[in-house]
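Apart from one protein chain that is not included, each protein chain of the complex appears where it belongs.
Now for chain A:
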Amino acid sequence: MSKFKKKKSEGQPAISTASLPDIVFMLLFFFMVVTVMRQNTLMVQNKLPFANQVEKLDKKDLVMYIYAGKPSQRYQERFGSEARIQLNDKFAGVGEVQQFIFSERETKREELIPYLTTALKVDEETNMGLVSDIKQELRKAEALKINYTTKEGDALQNMQ
């Protein structure tokens, strides 16, 4: 009886899955790095319009977001289907925009305040009346730098 008896080869050897965790970890790190956690839960429909003459907003901490659009399906019972403004995590009236800008400014360092940009994320079906009301409020609050956030694409798609 030999101790070192050669094992009979049983067909093809099983494929080693030892490197599977490595691959998965690689993917995991990629997604961890690119993930940006949403600061606000969206309560409005937010289908952004398309445009191709866009500029990038690169300093994320210097951007204030104002959302507008019809309330999402699950809020429509309570708030109706009229387009509304969302600031932080709740619906707001037009009069609250100034207050929002001031309180956002307070959280930033003083020397950065002139660089603050307001990003308007407005649903493409919203009427301009609401958007101009927001713009008037921003003018009163002296938040003059704005950016209409859009998706990149042909602007003619908006018209259909």
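FYI, a residue touches a chain if its C-beta (ideal position, glycine included) is under 8 Å from a C-beta of that chain, and two chains touch if they have at least 3 such contacts; residues count from 1.
Please note the rule applied: contacts and distances are computed from a predicted model.
**Student:** What protein name does the UniProt record of the undisplayed chain give, "Phenol hydroxylase P2 protein", "Biopolymer transport protein ExbD/TolR", "RNA polymerase subunit sigma-24" or "ABC transporter permease"?
**Tutor:** "Biopolymer transport protein ExbD/TolR"
**Student:** Could you tell me which of A:V44, A:I66 or A:V122 touches the chain that is not displayed?
**Tutor:** Reading the full complex, the residue touching the unseen chain is A:V122.
**Student:** If the missing chain were put back, which residues of chain A would it touch?
**Tutor:** Per the touch rule, chain A residues meeting the hidden chain are 17, 20-21, 24-25, 27-28, 31-32, 34-38, 48-58, 60, 63, 117, 119, 122-129, 131-132, 135-136, 138-140, 142-152, 155-156, 158-159.
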